[in-house]
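Missing here: one protein chain of the complex. Every other protein chain is in place.
When the chains are written out, they are named A, B and C in that same order, and each has its own residue count from 1.
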């Protein structure tokens, strides 16, 4: 399940962004050392493979909803955690860019949920101990299914936490958890079976591929990853707690950094000026709920920010129309200039 | 089942459009823009609408076809719509009354969620519609994104087409020698996926050989990362100022 | 066996690959098709097994019109060996690939196996039958593709550049093999010497049309005609 920009507060999004970006940097360092062509290719191909697989949705029996596999565990088994992480992260970036899956700010969360968790948690903590070094088919199957199910559950749980911390959705934590976990358990089992199938196919036809992964050393598994996980949640949690006591996270942080007074006053002056103009322009001034000190009114006191006033909306719609018109004008000019240049 | 397997949608623009700022700066501005949009509070509908001006301006000015964009948005959004519906259902406190018509807080916050999605994703997709992907990669390098990662991005992108091509060939081969339901069962399909992996890997290796034989390095370091120019910094600062203004006005 | 009338085909990007092509081939004939690169030969061929459907004009194979409904019937009659063997091989083992068609057609399994073994042995692939096709050399792939089609014993055999990547001895063997087949044959090839030795009749294609059609010994000895269509005399006629 891709986390989405619109459900995130800047602080939560930013915190996970920082964690994921840091991990990409670290993984890049780890993999750059032993880089050779054929591994680079393998990463690319496997990335493309997972990318394609993620585009195929299947219906989950009994739930009436549909899901797709994540491929995180498969990649980790084939490539080792560092390379798998880099590869998965690039898949997620491409999805965000071309298929609008999630969005840019949500990338941090998505990379964390769908790349970090399988590579640095599910694989070392669940898959490795169960699968062992040997190639017993039963252990392979158990490990694949257990690790991908737990990995997906952790990912889904993480989505719930990220959403709840952001405070955009009204869905109660418990309900959300109850909704997310069963679906992802089901997807996890399907994914586990598929992972096992592909792995045993590879073991029988192209055993060379499996060697790549066993060559990679596991990161000092439990410790590093658990620390990072906790750190991410802690940062996210703490910041959102702060943020939620100031309804506007970004303004709050800007204020803290630059010194709140200086920033607030010109902004407010501009505000008053513009508000005055707006009053004149407003189609339905009666419904203008704007009052002084609006930024301090919290959602609890009056759920509607002053900006929701109809005049505000009307004003913003006008901006929209103007922008569209300006764009069209620009385009016509460009078309004109290119045609004249051609002739 | 294959409702989204649409690799063609990945094509970068054939005719890249010139951008008024450097590619790196464009990406930074986009990120800032999204951050500002996301920072609009839960019930502030006007704030989001105002920001919608930017993707609209970009889309109309560069003549990006809107329909495919909207289609992408619809496909990408079931989760969002679900969450928005949640707000709609759960928050029934009246926020505004217009001529006796009560509008609930849920309605407002749900609209904000949906609109934020549309605005941020539209901005993202419009950028990809004007910037070819390899240029995007180069721009990431100029923003100091690690080389290994950028290389992977470019390869995954490139190999997705390869995979689709190979999958197409295999499907062609199978279709031509299977009749009725015979030869199209899940068992054959499973084997097919397995050999798709082998085939694509083999071909990708040879293509990689061809690329590196023509000067492509394991990474893209052969060309120095383009530094961000002062003009770009000014553009970023300008954009930030503008976004702040809009953000505080609406 | 083949009746094509005014067939036209334009690729989605606007390339007009076939431009009102007509061709008749009687049962039992062996016809060669030659023409310069990009003349539209492969495009023509992919209409014969209903891979492409006629956009204009018509094609009939063994009395069946090629259209949406007849796709399977046509494919049962026509064995097509592609120019790119990679378009043809897709199973994880060479042997499975060769047996894929017969088992889908519900042919007698023991007989098909015997035939598959005979072909694979003849092509020097029997020892390699467990390999994934992607791990064969190019010539080996071409033979594997040929075997996969021949084993289905099609009524009409269509081959697109069957000799490319074959070594001279294997090419010689293929000449012997196809000459021994009673099947109606259509052979697209730049190897005019191969056409010379395996086809009684030859058609010259240019820009999506057939511009000459006649007995091989006449057409392929007509230096001027060949020259005008991007071809030259078969090497055997060029002398040492």
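Heads up, the rule we're going with is that contacts are C-beta pairs under 8 Å (C-beta built on N, C-alpha and C of every residue); 3 or more make two chains touch, one makes a residue touch a chain.
All of these numbers come straight from a predicted model, not from anything done at the bench.
Colleague: Of the listed residues C:170, C:184, C:198 or C:216, which contacts the missing chain in the full complex?
Modeller: C:170
Colleague: Consider the whole complex, including the chain that is not shown, and state which of C:16, C:60 or C:131 touches that chain.
Modeller: Only one of C:16, C:60 or C:131 touches the chain omitted from view, namely C:131.
Colleague: Could you tell me which of C:30, C:88 or C:140 touches the chain that is not displayed?
Modeller: Selected residue, touching the omitted chain: C:140.
Colleague: On chain C, what residues meet the omitted chain?
Modeller: Given the touch definition above, chain C has residues 11, 13, 15, 34-39, 42, 83-84, 86, 124, 131, 135-140, 143, 161, 164-172, 190, 192-193, 226, 230-232, 234-240 touching the missing chain.
Colleague: What residues on chain B make contact with the chain left out of this view?
Modeller: On the chain B side, contact with the omitted chain comes from 11-12, 14, 158, 162, 165, 203, 206-207, 209-217, 222.
One rule holds for everything that comes next: only the chains that are shown with their structure count from here on.
Colleague: Where centres are the averaged C-alpha coordinates, which chain has the largest centre distance to chain A?
Modeller: Comparing chain centres, C lies farthest from chain A.
Colleague: What whole-Å value do you get for the distance between chain A and chain C if each is reduced to the mean of its CA atoms?
Modeller: 51
Colleague: Can you compute the centre-to-centre distance for chain A and chain B, using the mean CA position of each chain? Integer Å is fine.
Modeller: 13
Colleague: Rounded to the nearest whole Å, what is the centre-to-centre distance of chain B and chain C, using the mean of the C-alpha atoms as each centre?
Modeller: Centres of chain B and chain C (C-alpha means) sit 44 Å apart.
Colleague: Counting only residues that touch at least two other chains, what does the list for chain A look like?
Modeller: Each of 205 in chain A touches at least two other chains.
Colleague: Could you list which residues of chain C touch at least two other chains?
Modeller: 92, 132
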